[in-house]
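What you see is the complex with one protein chain gone and the rest in place.
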């Protein structure tokens, strides 16, 4: 029976990841990129690929490290601590999981390119302000042997830098998932000026041609392929958010120990102590949900939905609390751009919305519980 | 323009009420009644009537003191502080306001009996577990010149001791309000064993005969009469709950100043200080809503609905917080029956439900605000 | 073909339960009325309750993880999980609840001598002896180490005088384990011994305390020249605080478990919500969802801490988190159940049973066994290392 404890390999993976990220992707790196107006970092992604992260969910036969979902969560969690910039969730988690459901040579080839870091993916689902894959309206009209795609997507995370797009569109009798290159004729990508200084885009599709070859899985049956991929992405994002919570919390507790007011460390004030303790309890409880989601995904990624929604719902609430307390307890300095807490707050807000907000996931759990 | 400040008369009324209630109706009185299995106190109500409280909303021509709704709130607020037992809200506020809408000699006679304390009323509306006057199903079938009432009411506050009942029932084209004696043939009253040790009853109506004389206001138009009455009752209840909050809060702050743990007064612990301060802020904000509801009712009792719902919604949330903090901050002793806090907690819970819970009133406000 | 030993265990257990768990015991109830507490004066509420206890005790299933020698079934952590899953599948009632199982057992298993374990544990496992706990004293509140009850050294025994409060079900218990000051001079944490007292051995009196929920689960307990033989001590003389601290950690996890709904009570909110769906407003539903989300995550945390313990990582001070989160959740859940019940829930033993009593009872959750405030201070100082 899988235990809700990090095993030895996971602990080692976390240690290694932390070492690399502290060095290669401290928050100051994100700050530099933000100041330079740059939202993606291909060189670092190559290094991450060399560490086996890009192929964490790619079979070994395609050159992946195939470490599994719990391991992917471990990496995402560490990335969250320093707000590391990478297409990890979009490419290595979501796209890899989707492609893996397709058992053919073409998919294996694509997986190999993901694992090597040579190709990155983004998932284009959202059309309105909220995540709602079942409600996708973008049309993929049958046209000869293929399709013509017309419509708009927004909040395509990592979309401006992605080489390829997974596009969810409506076909005659359901939803179909297309895997197309980002530079195909008719695809127009507008980078969004995101508050978290990360890559996201609004993408329009004008008479974009797609063949049967571009369809991932079966026509009208996107969810068979996409559901496990979304589950995996949501879990990794929840893990990243919990890493973010830990990062913000650690800064805050350190500050409570150092900062003096009225002659004493502010960490001696019991009201702040209890709030910090409460926040720690929340993070601890959320961590269990993250660990559980990884275990359940590794058991069967297509039925882990409730475990994943629990993780994302909890991670969202916890991260928002962590950054709110982080800013408030730091006082004025927490509000300045020169201090890192603002980056955590903005990233938490973006992550809260991506792949379904608290309410989306709470409703899934309520539905599963019968109310 | 009416000010949101207690005027001199109101301050004097509050002082006088406090003096009387501390003496005649301390919490120990409720405890004695509870231990004796007694839920009403006719003798004290007579004394209150002599003070003009029973007639607070009765015109002077009918022997009332006609002090108005804000004054009624002041009295209810003081009653809440010591959990005084009386049919004040049912009889002096709700029934008096309803009868006052009816401009005839019979109503004036009934009002005189309310003012003197000789007759008490209860409002029989609820049929399910939540307050929903518009949803009343109890039938009053036309029968000759009159009606026959059949159905069940529950949570009829002050219903076991009331001399008369205001009964809301469905007639051919709407709702009709009946004013009938509690001992009329076919009326069966079962006292409910309430957690707050106060009077409430389940009442069944079996072929109860009512004449046109028993109808208050117009047939099929109960709400013209009942709406102002319910508004007034909700406001007074909100005021009572806020008095209850103040009572529980005062006990708690006193305890924080006295009680020592680990060698110091627990009121020195900053976490408790901030929680107590927060609770005080909540009570202070709720008090404004109470004052405002009284002013708005005095301006026009039929359009004060939003102000009243705001008062009841805030009072409910505040009272529940006040008793929760009250019990928790008292520790084990707060949980014992020998200590008074439990009485506050139970009364708060009952009052939270009576005449519409938080959600009922919040929805009213949302509807008024257009969402 | 090899069968996974855990699968084999599950199959066997499922069989046994199907054959041995009486129909009447398959309602999953965990109310004051349905619980079997055992003890010398216990009166079974039904024949089924008696039979169920006897059959479980014979298999060691009243204390499944205790060693077989002391009345248990010696189950591993994995087997224990399966045991609870299979019991849950049948909605089987717990055959026996007791402070002997929750508190005395862990204390003796960790600190007791082999003789003590043999003497005291099997009667607990069989439901023959009911224990209670004597920790708190009047006026001490959260300051548990502030023990005034005194045991005077009389050579072969201690002469105990003093008073305890919040002794759960002391009026129904046969024995009490208590913290007693056995040294008047030594500092607070080095003067206390953990003693075992026969409540019918003379010198012990109890008086129930009526609570706001209308019942009296707690007592005051008075010791007047009670003689306690020297061998009735757990651990060393004046080192009873070590035992108490160990048990406090244990107790926190246990109380939290109730809150997280891993025990039968946890199903209640979900059921109530489903029953009252039609009448449930948007706010209540949103609050109930939040509660459910937290409940699931806290339940997983309890599982995680158990798995960590099995892996040799004790929860230690972090158990304060379980106690805090679990009990606050449980209070919130019962607030929502009261809300969902509307006026039906405002009557003692009304249409929805004792819901109000259960609600009021939960208010003690965040006080007994260490207040929420004490738990937060433990986390703040000992886990986070904040000063003060």
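We just call them A, B and C in the order they show up, numbering each chain from 1.
The working rule: a residue touches a chain if its C-beta (ideal position, glycine included) is under 8 Å from a C-beta of that chain, and two chains touch if they have at least 3 such contacts.
Not measured: the values here are computed from a predicted model.
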Across the complex, visible chains touched by the hidden chain are A, B, C
Contacting the left-out chain: of B:54, B:92, B:140 or B:313, that is B:313
Given B:156, B:197, B:222 or B:291, the correct residue touching the omitted chain is B:291
Residue list for chain B contacting the dropped chain reads 1, 3-5, 253, 256-257, 265, 267-268, 270, 273-274, 276-278, 280-281, 284-289, 291-292, 310, 313-314, 317, 362-363, 365-366, 369-371
Those residues of chain C that touch the unshown chain are 282-283, 285-287, 289-290
Residue positions on chain A contacting the omitted chain are 126, 128-130, 154-155, 192-196, 200, 259, 261-262, 269, 271-272, 320, 324, 327-328, 331-332, 334-338, 341-342, 345-346, 349-350, 352-354, 357-360, 362-363
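Just so we're on the same page, only the chains that are shown with their structure count from here on.
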Note: chain C sits from chain B at a C-alpha centroid distance in Å of 41
The positions of chain C in contact with two or more other chains are 373, 376
Flagged in chain A as touching 2+ other chains are 270, 273-274
